[in-house]
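Submitted below is the structure of interest, expressed as structure tokens.
The other protein chains are all here in position, but one chain of the complex has been omitted.
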Amino acid sequence: MSLDRSQTLELFSRMLRIRKFEEAIIAYNPVGHLSIGQEAAIGGACIALRVDDYVTGTHRSHGHPIGKGAEIKPLMAEIFGKRTGICKGLGGSMHLTDPSCGVIAESAIVGGGFPIATGAGLSIQVRGTDQVSLCFFGDGATNQGTFSESVNMAAVWKLPVIYFCENNGYAVTTSVAKSHGQPEIARRADGFGIPGVVVDGQDAEAVYAVTMEAVERARSGGGPTLIEAKTYRFDEHSNRLAIPIEYRSKEEISYYRRERDPIILYREVLVSRGLSAEVERIEAEVAAIIEEAVAFARESPDPEMGDLWDCMFSNPINMQPFEGQD
Amino acid sequence: MSLDRSQTLELFSRMLRIRKFEEAIIAYNPVGHLSIGQEAAIGGACIALRVDDYVTGTHRSHGHPIGKGAEIKPLMAEIFGKRTGICKGLGGSMHLTDPSCGVIAESAIVGGGFPIATGAGLSIQVRGTDQVSLCFFGDGATNQGTFSESVNMAAVWKLPVIYFCENNGYAVTTSVAKSHGQPEIARRADGFGIPGVVVDGQDAEAVYAVTMEAVERARSGGGPTLIEAKTYRFDEHSNRLAIPIEYRSKEEISYYRRERDPIILYREVLVSRGLSAEVERIEAEVAAIIEEAVAFARESPDPEMGDLWDCMFSNPINMQPFEGQD
Amino acid sequence: MSNSTQKLTYLQAIVEAQREEMRRDERVILMGEDIAVYGAQSLFDEFDEKRLRNTPISENSFVGVGVGAALTGLRPIVDLTIASFCYLASDQIINQAAKLRFMTGAQLKVPLVVRASTFYNNRTAAQHADRPYPLFMNTPGLKVLAPATASDAKGLLKAAIRDDDPVIFFEDITLWSKKEEVSTDENLLVPIGKAAIKRQGSDLTIVSIAGCLPHALSAAEALEREGIRAEVIDLRTIVPMDKETILTSVAKTGRLVIVDNSHKVGSVASEIAAVVCEEGFESLRKPIQRVAAPMVHVPYNGALEKQLFASKDRILSAVRAIV
Partner (left out) sequence: MSNSTQKLTYLQAIVEAQREEMRRDERVILMGEDIAVYGAQSLFDEFDEKRLRNTPISENSFVGVGVGAALTGLRPIVDLTIASFCYLASDQIINQAAKLRFMTGAQLKVPLVVRASTFYNNRTAAQHADRPYPLFMNTPGLKVLAPATASDAKGLLKAAIRDDDPVIFFEDITLWSKKEEVSTDENLLVPIGKAAIKRQGSDLTIVSIAGCLPHALSAAEALEREGIRAEVIDLRTIVPMDKETILTSVAKTGRLVIVDNSHKVGSVASEIAAVVCEEGFESLRKPIQRVAAPMVHVPYNGALEKQLFASKDRILSAVRAIV
């Protein structure tokens, strides 16, 4: 249950794609909620999944499809609001949903993904496949009622769902300590009779290992697992929200940036395993991918008004193809 | 922290009032959800409260105000839909709300009482009184998101709230085993960092003792407690809902009715303490109270259409006093 | 195509629709609280618990579970049982089910049916008696049905199950026990988006929604005896609305009474009035009349409760005001 060489490189590459994708956003189109600092949690979890496994995500949506192996260009075009975007420019930064690689929903409604991921688990069980469904969510999201409702339902029905918490310590400006009766998210699992496990979210391979264990339990009918990956968000909550208060110290931020950067940490691991050349090749590749994606996004056309009508229904009824503006 | 003689008699009297009130409903006006079998849980919890402590309840609403010491006549008139009813005949069987004795909401929306009880706790804390707020709810209600949301908020803010589960084993036809990831409700408390305790809900004084402990913790700033009283509903879910399936065995029902009737059990305790005469006096008193209440309810007038308009707003604006029927 | 029929109540028709669609398509599942109690009991003889899910009391999540299942290959029917509980699930219905296809640039589809019964005139008081059609009218992306007969209940529910978009299916409990001959043809669907003219007339149009229909028809009969010929339209589909049938009728009659048991302000009746006033203004000869529930809550007392809702007399007095 450990990664082979090519998998470790793929893991590093995906983590780096998340980082570079978001650095390009900062540079070219500063919208949205960044996952910088959380790449090991996302990448480590996703590398334990197959392409046909499902993932649901959050407003902090960029990392999940990239972690799941999605093509970068349509994601970047989406950030730019273009018609070539993965969601035709209609979803945007909080909603990079790519079903072709299993990412079926990125919910900007905090807590909205719990039931959907659980429903995907139900669907797997009814259809009798051996897929699994992995639900990404934040520490803040665990205070939504949908968290316990959904986890409980998955527990009752032994659904193949992995509830994966990216615990970055804060929900906007609110710390876990100030919003949770007790701060350990994983400890809530016991109330529903399922395993709960804590992992260092800055250690990509550690994340992989606990996720893989949960995935195997799920695939073999053992039901859901709650995983809490302790991680950190390096940037502000969102590039677009002014935060007028200091809710976390500058020291804390710089400690994480300096000592706990998941990309740096995993790069060191790979280099120490004698993979410098491969790492450098990946770095060059990723840079090229991102550059191309930005160019593609910039050159792409905007969506048109008619697209709004076209994307509303699968079976349109009593609807003019394009109602005009009224 | 044990009850004195007059308190034990008051406890027995309240339990008996619940029983006889509902037997009268069965006889005269068969609506609603009965608490028969659950009187020790309700009475034992309420006897630990002061008149100015708050209570919220559920669709199974008859027991809570009676347990809290409410006058019986307006409750009975409400069941009959009369204008002299505690809610003027507008609320009915699922909503016997009597704020004069601290009962501030009986929610027929399962789970609706959690936030309201928690809000009463917040209000107590902000106003700086030493009241407490006790929230009655069923086993089924714990699967509503509001349960964990509210318990968590009370835990974060250390609110003086007691979450009191009348675990009668079933939600309509659905057993706890089939609807809860693990069956012990109290075990969910730990996930929120608060104490969770299980008690025999057919033993009135045991219920009193654990509730009193929680009340004292709450009054002294120690925050919320989750109590799970294991009890049993002797009758069907509701007098008005036909149940076409057998979801619990006849043996189970008759075992509880025969061996675990809380009224019989507590009566035996009191008799064994030499209180036969007092018990018999109470039995006569309660019978008279109920008889009078039924007569009062039957003779009372119906509410009128104008009452509907009068009860809508505290500060009516742009509203004709009585819009007629349109 | 078979021509045989069987006599079914409105509620039985709903159960039969589910049975036929579950037989036809193994992707169809049914979820909800205590579903056996709410009519699905006989389905348990035929289908296993995999496809018949008794849920915990977690409305927002089990509707969302339906959404997730719909996104990944199933065609779930989620029974909310009582429509007043829809507010608990409105987040998953409105923010997710209705929006996901659009927000993903039409990559996904959400073939979900949510059933909800409007539980009024039943002495259960204000927390159980909502008729919340308007809640779902204002959000694009949903189809909203409200049949008034057993045949329509069956045919529309089957159409809803086969539809690839999210559908809210309102059942009116004042109709649950009403019987009629219902086709046994497994492929007989009632088209979503088409109103039904239940009675022809030229003097006045009455548009009726769900359980108002029997009252509208008896009002029309009473009017007939006075020589006033009312056209009675059963809306059947609230969204998308069959404007054409309504406008065509009003073009003929010039007079419109709308009967709707939802609360008057922001009601389905309001929307119909607005449409007619915008697109059929020239044919209107008299003010539109809305017969709807007044802006007070539903009381427990049954005698008062009854007066809030549609009745022959209330419809007749609205008609008197314009003929």
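Each chain carries a letter (A, B and C) given by its place in the written order, and its residues are counted from 1.
Here is the rule we go by: a contact is a pair of C-beta atoms (placed from the backbone, for glycine too) under 8 Å apart; a residue touches a chain by one contact, two chains touch by 3 or more.
Given the structure is predicted, the values throughout are model-derived calculations rather than measurements.
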item: Among the chains presented, those that the missing one touches; value: A, B, C
item: Residue among C:90, C:121, C:208 or C:311 touching the omitted chain; value: C:90
item: Sole residue of C:99, C:198 or C:236 that reaches the chain not shown, by the stated touch rule; value: C:99
item: Given A:37, A:57, A:74 or A:92, the one touching the chain that is not displayed; value: A:92
item: For chain A, the residues touching the chain missing from this view; value: 31, 78, 81-82, 87, 89-95, 107-112, 140-141, 143-145, 171-174, 178-180, 241-245, 302-305, 307-309, 312, 323-326
item: Touch list for chain C against the chain that is not drawn; value: 60, 84, 87-88, 90-91, 93-95, 98-99, 102-103, 125-127, 130, 132, 134-135, 137-141, 239, 241, 262-263, 265-271, 273-274, 276-279, 281-282, 284, 286-290, 295-297, 299
item: Touching residues (missing chain, whole complex) on chain B; value: 54, 56, 85-91, 95, 97-99, 104-105, 107, 109, 112, 114-127, 133, 145-146, 149-150, 152-153, 156-157, 307-308, 310-315, 317-319
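Here is the rule we use: only the chains that are shown with their structure count from here on.
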item: Chain whose Cα centroid lies at the greatest distance from that of chain B; value: A
item: Approximate Å spacing (C-alpha centroids) for the pair chain A, chain C; value: 39
item: Approximate Å spacing (C-alpha centroids) for the pair chain A, chain B; value: 44
item: Contacts with two or more other chains, residues of chain C listed in rising order; value: 55-56, 58, 60-61
item: Contacts with 2+ other chains: residues of chain B; value: 143-145, 178-180
